[in-house]
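A single protein chain has been omitted from the complex, and every remaining protein chain is retained in its original position.
Naming follows writing order (A and B), and every chain is counted from residue 1.
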Amino acid sequence: MIKPLFTFRYSVIALTLFWLGLFVLVPHVLVLIVSVLSPDPQHLVVWPLTLDSWARLFDPLYLEVFWYSLWLSGLTTLICLLLGYPFAWVLAQLPAWWRGVLLFLMIVPFWTNSLIRTYAIKLSLGNKGVVNSLLVGLGITDEPVELLYTPFAVVFGLVYVLLPFMVLPLVASFDKLDKHLLEAARDLGAGWWQRFRHVVLPLTMPGVIAGCLIVFLPAMGMFYVSDLLGGAKNLLLGNIIRNQFMVVHDWPFGAALSVALIMLMAMLLWLYFAANRRINRQGGLDDDGI
Amino acid sequence: MMTGFNRKFFQWSFITAIFAWLYLPIVLLVVNSFNDSKYGHEWKGFTWKWYEKLFENEALVQAFLNSLLIAGLAATVATIIGTLMALAIHRYRFPLKGTASGMLFVVMMSPDIVLAITFLVVFIALGIQLGFWSLLIAHITFCLPFVVITVYAQLKGFDKHLLEAAQDLGASESRIFRLIILPLVFPAIIAGWLLSFTLSLDDVIISSFVTGPSFEILPIRVFSMVKVGVSPEVNVLATLLLIISLLLVTLSTLLLRRKY
Partner (left out) sequence: MKLPSLLATLLVAAATSLYAEEKVVVYNWAEYISEDSLAAFTQETGIKVEYSTYDNNETMYSKLKLQQGKGYDIVVPSTYLVSKMRAEGLLQEIDHKKLTNLPNLSISLMNKDYDPGNKYSIPYLWGSTGIAVNSKEIDPATIKGWADLWDSKWQGKLLLIDDLREVFHMALKKNGYSTNTTNPDELKTAYEDLQKLMPNVRVFNADSPRQPYLSGDVNLGMIWSGELIMAQQENPDIQYIFPQEGAGFWVDSFSIPAGAENVENAHKFIDYMLRADVGKKVVEELGYSTPNGEVRNLLDGKYLNNKVIFPPAEAVDKGEFQKDVGEAMKLYNEYWEKLKAGK
C-alpha cells in the first residue's frame, strides 16, 4: 500500500523541516560562513576566507568570560531548581483549578516590561530600598547592606526572571505523577526519602531536565540583568558578542564567538545526555543526538 | 514525622513567600503609578495624572495593544507548531531529525543579537516587508523551542502501549493525536503557551531589528524612552495589565469553578 503524501504524519514532518530549515538552519549556516570571512568596518564582511577570527578565540580572556558566564548560569539554574521543585510539588497537590490559578498568578508579574521591573528591583535593593529599610528597621543590621551592584544582585535578578521557566514544565510533569504509585510505595514500607528517590524523582526527571534546559541556556545569553543589577562590572559572553556586532562592527569575530558558544554548549549537553543515558536511561530531547 | 497540619502550614508559607518575592517589584510599580514624583524615588503625594496622560498618549497605548496582539498570536501559533514538532521528534523517524532537534537548541543558545541579525537578513532576502508579519514569524520562531521542550518532556513520560493499542485498533495518526496525545500533554501545552506569551511580550533586541515603522510594540517604545526618562505611564500600563489579569482570574473562578 502506498501511503498518500498528505497524511497527518507527513504534513507534520514537512512543517517541522520547513520552518526550522528556513528560519534557523539557513541563517545559521550564513553565520558560520560570516565567521570565516574577513572583517571590514565599511562593508561588514569581505573576502578572502580566513581563520583569523577563530584563532582569536583562544585568547584566555574569552575563556575566562566563558567560565564566568557558565558559572553564573549554572548557579542560577541550581537555585531555580531548589526553589522551583518544591514549589511545583506543592502546587501539583492542589486541586486542578487552584493549581491553574496559582500558575497564572505566578506568571502575571512577568507581563510587565522587563526594564521597569528591573528598575523596581533596583529601587528595592538600593541603600535606601525596601529590603535595606526592613533589615535596618528590624534591627538585623545597623547599616544598609550593600546589595545592589554585587554578584548577589545579579543572581537574584536572574533567578527572579527565570523561575517560572523552571516551574511550568515541572508542574506539567508532576501532573502525570500517579498518586497510586506513591501509595503503593508507602504500603510496601518505603520511607519518605525512598519514595522521593525511587518514585517521584525518576518520574519527574523529564520535567527537571526540560526546566533546567530552558533556564540554563537562555541564562547564558542574558546580559542585561548583569548590566543593570550588577553594575556591568563583569563582562558576559552576551556583552562581548553584542559589542563585536554593534560597537566594533567586526561581524566575523562576533559570528565566530557565537558559533563557538553554540558548539561548546552543544558539547556540554551531549556529554550530559550521554552520561545520563548510561546511568538511568531518562532524558529530555536526547533521542537522536544533537 | 511531620503532622498533616504542620506540613500544610509549611507548604503554604513557602508558596506565600515565593509569591511575595515575585510581587514585591510589581507592588512598587503599582504604588509608583499613583506617585506624583516622576522617577519614583520618594513618595510625593497621590495623583491620577499618569493615568490621564496615558489615555492621551495614543502611540503608547497603540504599542501596548500591538504587543498584546503579537504575543497572543505568536504564543498560539508557536504552541500549535511546537506541539506538532514535539510529536514529530518523539514519534516519527525522518531524515534530518537530528538536525531539526539540534536547530531548536541553536535557537535557544544563539545570542539575541545574532538571531536578530539573521532574521533581518532572511526577511530582506525573502522580500518580506518589515512590520507585523516579520515580527510574528520571528516571535514564533524564538518561542518554538520552549514549547517543544516542555511538550516533549511530557510525551517522554507516558505509556507507549496506549498508543500501540490505539494503532492496533486501526486509529489514524490524526485521531491518535487528537483523542489520546492531546489530552495527555495538555498541561504542558498550557505551560508552553504561557512561556511563549511571556517571552514574546518582553523581547526587545530581536523585535527592534525585524519590525518596521508601521508596527511598533511596547518593549521597543519603553527602551527607547531612555533619552527622556521612562515615563510613569508605563507603570500605569503595568498596573492595568495586572488588574485585568486579576479580574480574569476572579471572573473565571466565579463562572467556571462550579464545574470542578
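One rule holds in what follows: a residue touches a chain if its C-beta (ideal position, glycine included) is under 8 Å from a C-beta of that chain, and two chains touch if they have at least 3 such contacts.
Computed from a prediction, not measured in an experiment: that's the story for all the values here.
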Residue, one of A:Gly84, A:Gly129 or A:Gly238, that touches the chain absent here: A:Gly129
Option from A:Leu20, A:Val108, A:Val131 or A:Leu228 whose C-beta touches the chain left out: A:Leu228
Interface with the unshown chain - residue positions in subunit B: 37-39, 41, 57, 59, 117, 120-121, 124, 130, 204, 208-209, 212-214, 216, 220-231
Absent chain, residues of subunit A that touch it: 41-42, 44, 61, 64-65, 115, 119, 122-123, 126-129, 148-149, 224, 227-228, 231-235, 239-240, 243-250
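Everything that follows uses one rule, which is that only the chains that are shown with their structure count from here on.
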Between subunit A and subunit B, centroid-to-centroid distance (C-alpha), Å: 15
In the complex with subunit A, residue positions of subunit B that touch it: 1, 11, 14-15, 18-19, 21-26, 28-29, 32, 40-41, 81, 84-85, 87-90, 92, 94, 96-114, 117-119, 121-122, 137, 141, 144-146, 148-150, 152-154, 156-158, 172-174, 177, 184, 187-188, 190-192, 194-195, 197-198, 201-202, 204, 218-219, 222-223, 230, 234-235, 237-238, 241-242, 245-246, 249, 253, 257, 260
Interfacial residue positions of subunit A with respect to subunit B in the complex: 7-9, 12-13, 15-17, 19-28, 30-31, 83, 86-87, 90-91, 95-97, 100-117, 119-121, 123-124, 130, 160, 163-165, 168-169, 171-173, 175-176, 192, 203, 206-207, 209-210, 213-214, 217-218, 220-221, 237-238, 241-242, 245-246, 254-255, 258, 261-262, 265-266, 269, 283-285, 287-290
